[in-house]
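This report refers to the structure that appears directly beneath it.
All protein chains but one are shown in place.
Chain lettering (A, B and C) follows the sequence in which the chains are written, and residue indices restart at 1 in each chain.
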Amino acid sequence: MTFTLPPGLALQKVDERIMTLNVGPQHPGSGHMRIIVQIDGDYIVACDPDPGYVHRGEEKMAEYRNYITNIPHLERPVIHDSCNVLYPYVLGAEELLGIEVPERAKYVRVIASELNRCIYIMYWLAIYGIFLGHSTMFMWPAGDRELLIDLMEKMTGARVTHAHFVPGGVRNDLPPNFEDVCLRQVNYFEKRIKEYAAVFYDNPILISRTRDTGVLSRQDAIRYGTTGSVLRASGVDYDLRVKEPYDVYDELDVHTNVMKEGDSYARSRIPWLDMIESCNIIRQALQKMPKSGSVRVKLKPNPKTKGLESVYKRVESGRGSLGCYIVSDGKVEPYRVKLSVPSFRNLIALPNLLKGEKLGNMPSVYWSLNYWPVEADR
Amino acid sequence: MSVIAPQFKLSEFIKSLLDNIFWIILILVLIGIPAVFMILFAMEMPVIDGELLTPFLALTWLADPSRILPVVKAFMSTDIFRVMAFPGFGFAALLAAATIFVERKMLAKLQLRVGPFYCGKFEGILQLMGDGLKLISKEIIIPAKADKPIFWAAPVLFVATAAAFVAFIPVAPGWVVADVEMGLLGVFAVIGFFPIITILSAWSANSKFPFIGGIRALFQMVSFEIPLILSLLGAVMLTGSLNLSEIAASQSSFPWIVFLPIGAIVFFITMLAELERIPFDLPEAESEIVAGWLTELSGMMYGLVQLGTYLKLYAFAGLFVVIFLGGWNGPMVVPPFPAELLTEGIHMGPIVAGPFPGLPLFDQEMLNGTLWFVLKTVAVIFFILLPRGVFPRIRVDMLLNLGWTKLIGLAFVNIFIALGLLYAGVLGPGGLQ
Amino acid sequence: MGTATGIIRALNSGIKHIATKRFTLRYPEEKLKFVGDGYQFDPSTGVGIAGLKGRHMLFHDHCTGCQLCSIACEGVAEAIAMVKVPEEQKQNKKSIMPQIDYGKCVFCGLCVDACPFYALYMTNDYELSSFSKEGLIYTPAQLQVKPYVAQDSEIQISDRGATHG
Partner (left out) sequence: MSTETENPPAAAKPEVKTPPKPAPKKPEAPPVELPAFEKSISDKIIEKFGDKIEVGFVKEDRVRINVGRENVHEVAEFIRDGLNYDHVESVSGVDYPQDNEIEVVYHIGSYSESSLARQILVLATRAQRETNPIPGNDATKLPTLRDVFYSVEFHEREVFEMFGVYFEGHPDNRRLLLPEDWADLPPLRKDFAIKGR
C-alpha cells in the first residue's frame, strides 16, 4: 500500500541531526541581535546573523536636523564611545562648513577620544569576561571604568552621553586642575589594567580556551573588510591614527599593536594593549597641549554649506575605523548622513568564523569581533 | 501623601495580620501537634524518677522544667533527629547557607565590590533568607509542552538525592545517619543518580537549551565519575575498608593526603566538575545555553535545585575531609564537661540554678570531632569557591579530554602509589599504623 | 609546567585582591563631588564652563523670552515649552519663559549654549525622580530655585587601591 503525496505537499526531508538554535535577542549571550545557529552535535554548521533589533534610523533623523542639533542623537549608537562615534561627523561638518579648529581644542578632543576609547574597551572587556564565565573579569573592568568616567564627567559634564564635540572645537574648556587629576587617575588605571594579565590574559585556562578558535587569516581579514582590533589581530598593521592622522595625532607618538595569530585570543588581547597605548597617548597629549587658548570657534546660528558637496571622514574608534559620509546641498540640514560603522563591517566575518566551530566557542568568537549591536543597527 | 499605597487602611492591615495568625495557629494545631506526638510515639522515652515516661505524659515538661533535658536527650538519640537535624539535613543546610553567604562576600571582596550589604544589619547576612522568600513567592511557570510529572519531580528528586548523599558523611565518631559497611559504594551509587535526574529534568522541559545543558551535564558527570571513583580507591586500599567511619578513624595519626596527594588533587578536580562549578560549569554556561538545564525552572523549583547543589557541595567537601584530611581527627581542644553541673548546678551568689540531671547533651569527643570536621570542611569549601573568582569556563572537548585522559591516568598513578606503599610495608599491617 | 605556574599565579592574584580596598560608591549615602556649580555658557566668548549637566536653573531677571532655548531643543528632545509667567519683568515683554519636561530632556545642554543672556544654566542636581509624569515638568518658578546638593565623595587613590572617600 503505497501512498504518495502530491509533489507540493511532500514533506521536506530534514536532516534530524541538525538543530536550529536562536541565540538572541533575549539570550544572555547575544546582545541586541539574533544569531541563528545550526548545530550538528556540538559543531556549528551554519550561522546567520540577524541584526536590526535596535535600528533607530539615525541616518534618516540626521536629514531633518541641522548640523548642531544632530550631535546629541548621532552619539546614541554607541553611548559608551560617544566621542569617537561623533568624531567623523564633526570632522566632516567642519570641512563642509569651512571651520578651522583651535589648537587646544584639537588636543582636548584627542584626550576625550582616547579616554572614551578606554571606557569602551573596558565595557567590551567586561562583557567578554562574563561571556567566558569569568565573573571577576566582569566586575573589575566595570569598576575601574569608573576612574575614566569620572574624568569624562569632570571634562564634559555627563557620564556617558557627552555631546562634547561640536563643529568648531569642543563645548567647554577643561576644568581647573584637570591635568593633574587626569594624570593621576590614568596612571592608576594603567596600573590596574596591567593587573588583569595574571587573572585573565595569562591565565592558562583562558589561553587554551581561546587559542586557535575562530581563526581569521590575513587574506580573509582584508577580503572581508574587517577593521580595528580584528584586523590588527590578523597581522595587518593598520591604524588610522597612524595612517591617516586627524587632528593632532600626527604630532603624537602612536604605536600600533599587531598580532599575527588572528584567533579569538589575539583579538581579545589587542584591545587591552590598545588601552595601555591610549594611556601613553593621553600622557603625551597632556604634556604637549597648549596651556591656554580658545577651544571653540564661534559659529553663526544655523550654519549652511556651499552647494552640493560630499565629504567622507573617518577616525579610529574603539572598534576600528569609523567613517562618516556627509552629502550637503547647501541647506541648513545635511542632505544625507551615512555612518560606516566598524561593527557592521566586522559582522561580515561572523558567519565565516563560526562555521565549523564548537558551540562553546560561539560567545568568545562573537564578542571578540569587537562588535556592538546597537552601532551596527544605527 | 500616600502615593505608593493609596488604598492603605490601618484596619485592613490589622485584619490581615490577625488572619495570618489565625491560619498559623490552625495549621500548627492540625499538623504540628500530631507530628510532635508521632515523634514522641516513635522514640524511646527516658526513665524519670524510676518510671518510664509515656508520650502522654511527655508534655508534663511544661510544668516540670527538669524533665526537658531527658526528653531532648532521648529525642536526640532517635534516627529522626539524625536524619533531620544534626549529622543530616539540618546541619548540612546550615553549612550550605553559610557557604552561600561566604561565597557571596568573598567573591565580592575579590572583585572589589561590596556584595550583599543591606539585608540584615550586618553585611547582608539575611540576604539568603530574602532570596528564599522571593523564590517561594514567585510564580512557578511550567512550559506548555513539558512532561509535567517528571518536570515537577526532578527538583525534588535532586534535593532528595543530595540529602541521601549527606546521610553517608560521618561528622563525629558515631554520628552518622547511615553507617553502612559499604559506605563508599553507597556514595558512588548516589552520585550516579545525579546525571539521571539532570537529563530527566532537561528532557522533560521539552526545550532546546535545557536539552543541550542536560546532555552536557550527562557527559560531564559520567566522564568524571570514573576518575572520581578511581581516585578514592587508593585510600580504600590503605584502609582496607569501605566504611567511611572506619576510613576516617584510620587516619588518627596522619591524614591520607600526606601519602596520596595525587589522588587528592584528582578528586578535587573531579569534585569541581561534579558540582558544576566554574571552571566546569558547562551545563549552566550562561552565555552559550542561557542557564543550561535550569533554564525552564522557575520559582521554588529553581530554589530547590540550588539547595540541592549546595547540599551536594557540602557533602563532597565532607567526603574529601573524611577520605583525605582525616575526618574528625584532631587535637583535643574542647574542654571537658564540668561534672559539678550534674551534682550541684551553677552557684551565682545567692542564686542556684540546677542541678541539671540530663546533661551533658553531647560528649566531649563528639564536640571536638565536629569542630575539627567543620573547620576542615570550611577550608575545603573555601578552595572550592576560590576558582570561581579567577578562572573562566572551559569547553566541552577540553573537559572530556581532561577527564578521560589525564585524570584517569593520574588516578592510576595514585593507585600504584598506594599499592607500592602497601607492599613495601610502609603502611598497612606491620607498617606505620 | 607553564600551566601549573599560570594557575598558581591566577589564584595568587585572586587571593591578593581579597585584601584590596573596595571601590564601590554607596550611592544614597555617598554622592560624587562634581567640578563647579554645573554646566554654564559664556555667550561673549562662545565657550562653555565645565560642570555637570544636571537640572537647569533659570534666572528670571535675565530671561527675555526669546525662545532660542526652545528652538535649540526642537531638533533634540522637544522638552522645552514656552509658558506664560504671572510676574512681569522689564526685559521680558511677552512674559514667557521656558518650562522643561525632564521626561524628555536628554541633558545635552544645547539650550544653555543657545541662551545669549546668561539666563539658563545647569546645576549639579541630578535626582529628578517623580511618581508621575506631571511631576517631571518643571515650571519656570520651580526652575528658579537653586537646588541643594550635598556631594562630597571623591575618588582617592592609595597603595591599597582606589576608593570613593
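As a working rule, a contact is a pair of C-beta atoms (placed from the backbone, for glycine too) under 8 Å apart; a residue touches a chain by one contact, two chains touch by 3 or more.
The shown structure was predicted, so the numbers you read here are calculated from the model rather than taken from an experiment.
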Visible chains in contact with the missing one: A
For the full complex, which residue in A:R117, A:R314 or A:K358 touches the chain that was left out? A:R314
Option from A:G98, A:P176, A:G293 or A:G356 whose C-beta touches the chain left out: A:G98
Contacts of chain A with the missing chain: which residues? 50-52, 55, 57, 59-61, 64, 95, 98, 100, 222-225, 227, 231, 236, 238, 243-244, 306, 308-310, 312, 314, 321, 323, 325, 327, 335-336, 338, 340, 344-345, 347-348, 377-378
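One rule holds for everything that comes next: only the chains that are shown with their structure count from here on.
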What pattern do the touching chains form: line, ring, star, complete or other? complete
Compared with chain C, which chain's mean CA position is the farthest off? B
Distance between the CA centroids of chain B and chain C (whole Å) is 51
Where chain C touches two or more other chains at once, the residues are 7, 10, 13-14, 23-24
Where in chain A do residues touch two or more other chains at once? 136, 143, 199, 203, 205
Which stretch or stretches of chain C touch chain A in the complex? 2-3, 6-7, 9-10, 12-14, 23-25, 32, 34-36, 38-39, 41, 45-53, 72, 74-77, 106-110, 113, 122, 155, 157, 162
Which of the residues in chain A end up touching chain C in this complex? 64-66, 68-73, 136, 143-144, 146-147, 150, 153-158, 161, 163, 171-176, 178, 184-185, 188, 195, 198-199, 202-205, 207, 294-299
List of chain C residues in touch with chain B within their complex: 7, 10-11, 13-15, 17-18, 20-24, 26, 131, 161
